[in-house]
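As you look at this complex, bear in mind that one protein chain is not there, while each of the others sits in place.
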Amino acid sequence: MTQTENLVKRLPTEMGGLDAGPVQRTEHEYAPWEKRCHALANMLDIHKIVSTEEKRRGVEALGSEMVEKLTYYERWIVAFANILFQKQILTPEELARKMNDVSARHGEPQDASTKSAVG
Amino acid sequence: MSSHAHAHTPAPDTGDAVPGYYEVMETAVRELLVEKKVIGAGEIRQMLEVMDTRTPALGSKIVARAWVDPEFRARLLANGRATLEELGIDFFEDTQLIVLENTDSVHNLVVCTLCSCYPREILGLPPDWYKMKPYRARAVKEPRAVLAEFGTVIPDDVEIRVSDSTAMIRFLVLPQRPKGTEGFTEEQLAGLVTRDAMIGVVRASNPEKKEKSR
Partner (left out) sequence: MSQELGRSVKPLANVVKAEGAEPLFQAGDTVKISMRFPVGHYRVPTYIRGKRARVEAVVEPAAINNEDESFGRNAGVKRHYYRIAIPLGELWKGYAGSKNDGLRIEVFETWLERS
């Protein structure tokens, strides 16, 4: 009997009944981009482009390591990117290029080749 | 400080730190979707404005009204969403709302073990702890221990009902009205109702020791 089947049978996002420590009553002020991410999710759902249910599945599909290590809205935005690619609304290339453009506005491009262009 | 980058004016956010990888991703996705006319240019900003109006204060008002108006309370318990829509509280998602009434014999508690379902249209965004493993793992398994961590002790002869939101119903707990509040105005009563009381992890505050929790 394979050991790994539990990774498949139980979603990485499902928590009910697991052993866990005390509730840490931390709260954080939502960063503007996190609120924007939530607003984006609402608009995609309202416009019937990506439903809330699709987004949930997209987060689950990130797999256990990303689900554990990315924060809440980090998981959402990566999931949205993947889903939008699957729906052929965006391509990985155009998103990557746009991300470089956005980074470049702050003088710190993420891509080595554009770094030399900015100087 | 909030800064909303607009697709048509890609100016750097003044005074803000350099955006991290995920913020860059969010900005890029949003701008591309606007360029492709998948979403409208002002829609995110409009939605943010709507979201800003949904805070626990809204829920507190609803609870306070239910405490003073038995007819409203009855309608709220019969059909939560329809009653709230009459008050102008529209819902973004195709969800229902069930209001769970706490009584002398039943204490309700809400959790989402699969993700983070929460009545955002009424309470706004949930606290971190609601979305994290300890609460989501243990609320369905040992609710009394979890409640005790919040300072809430429920006697053994009171039934605890844990609602795990997994489908299209959202839940708002209607806490019991504290004793010693006869003659209080709705506003005063609303001041006793915290977000945590509407999730079900604490009771409404007593009038003598009003807590500063959110």
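Each chain gets a letter, A and B, in the order it is written, and its residues are counted from 1.
Convention: a residue touches a chain if its C-beta (ideal position, glycine included) is under 8 Å from a C-beta of that chain, and two chains touch if they have at least 3 such contacts.
This structure is a prediction, so every number in the text was calculated from the model and none was measured.
Remark: the omitted chain is touched by one listed residue; of B:52, B:86 or B:142 this is B:142. For the options A:34, A:60 or A:74, the residue in contact with the chain missing from this view is A:60.
Considering the whole complex, the residue from B:85, B:128 or B:164 that touches the absent chain is B:164.
For subunit A, the residues touching the absent chain in the complete assembly are 8-11, 14, 16-17, 48, 51, 53-54, 56-57, 60-61, 87.
Take subunit B: the residues that touch the chain left off the picture are 96, 113-114, 140-144, 156-169.
Note that only the chains that are shown with their structure count from here on.
Listed in rising order, the residues of subunit A touching subunit B in the complex are 11, 13-28, 30-33, 35-40, 42-47, 49, 52, 56, 59, 70, 72-74, 77-78, 80-81, 84, 89-90, 94-95, 98-99, 101-103, 105-108, 110. Interface residues of subunit B facing subunit A in the complex, by the touch rule stated above, are 1-4, 10-12, 18-19, 21-33, 36, 38-39, 43-44, 47-48, 51, 92-93, 113-116, 125, 127-129, 131-138, 140-141, 146, 149-150, 164, 214.
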